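All protein chains but one are shown at their positions in the complex.
Then we have subunit A:
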Amino acid sequence: MSEHETNPEKPEKKSLFKRMKEGLQRSTQALSEGVSGIFTKRKLDGETLQELEDLLIMADMGLDQAAAIAEAVGKGRYNKEVSPEEIREILAEEIAAVLAPVEKPFEIDSSKKPFIVLVTGVNGSGKTTTIGKIGAKLKAEGKSVMFAAGDTFRAAAIDQLKIWGERIGAPVVETKVGGDAAGLAFEAIDRAKAEGTDVLLIDTAGRLQNKAGLMAELEKVVRVIKKRDPEAPHLSLLVLDATTGQNAINQVEVFKETAGLTGLIMTKLDGTARGGILVALAGRFGLPVHLIGVGEGIDDLQSFNAKNFARAITGAQK
């Protein structure tokens, strides 16, 4: 990725799309081949649409969203012979239409110093790794970054973030294992203020959304952050694992209420043949999607682009 210093615009865009397309290769294959299987030399009718709906369900799109999109695809096209290529195009457009309102890049408002980002999620969704990668990106943009190691529960979570801190040269505010996460956030904000840090990224312990006690703890973290800065957290992000099924909807619902979510990050999209859950979430909550993870490398954490994403997962060519 060294070429984007010489020519920042075009090559980067292209390579990013390529990266995403490669990452989403399996989704592409599943949907694209599925569409070919259904629509080759067949008319669009109730039966083929039902099969299309099934295909979308298999992409984790959820029953309602799958039905809505299948219906939109069928509208005005009944009993016509539509080629698989056309269907892919239409499908990409319909999906892009659902996703377009939630496409919003991850942006730092530099008038807010420190710009405070709270990162939450269930266990194992990839919070710490995502924070490390975001930190690396911000550093590369010349911003100063500080991490708050708020996962005081999982063994070695603090160490994990410290390794990221060393890698990119960002200070890590930490407390002892089992320490108070809210107190740590408080301390980190003070330190970031004192040191004039641009961005403070606060990690939290993974928690399942149905654990009342843990969610209350998260609520407290948010409350304490607000005490230091009423506008903060400037971003409250939920990290979602793309392999998660329909439970992702519950996750967003509860975290939204508890942590006042402002946006989503979806990780591990490369492993799954799916990605449809993003469409289901967009249709239901309309929360901005800032970043998607399509691989393990730092550059695999990308800005979310609705059109590209829709084209990548449907295998639309243009």
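Just so we're on the same page, a contact is a pair of C-beta atoms (placed from the backbone, for glycine too) under 8 Å apart; a residue touches a chain by one contact, two chains touch by 3 or more; residues count from 1.
We adopt the following convention: contacts and distances are computed from a predicted model.
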Worksheet, complete the sentence: Among "SoxAX cytochrome complex subunit A", "ABC transporter ATP-binding protein", "Acetyl-coenzyme A carboxylase carboxyl transferase subunit beta" or "Signal recognition particle protein", the omitted chain is listed in UniProt as "Signal recognition particle protein"
Fill in: Selected from A:Pro84, A:Gly126 or A:Gly150 as touching the chain missing from the view
A:Gly126
Response to the item:
Answer key for A:Glu103, A:Glu217, A:Asp241 or A:Asp300 versus the chain not shown reads A:Asp241
Worksheet item: Which one touches the absent chain: A:Asp54, A:Glu187, A:Asp229 or A:Asp299?
Response: A:Asp54
Practice prompt. Would you write out the residues of subunit A that touch the absent chain, in ascending order?
Written response: 26, 54, 57-60, 62-63, 122-126, 129, 132, 153-157, 159-160, 162-164, 177, 208-213, 241, 243-250, 253, 268, 270-274, 277, 296
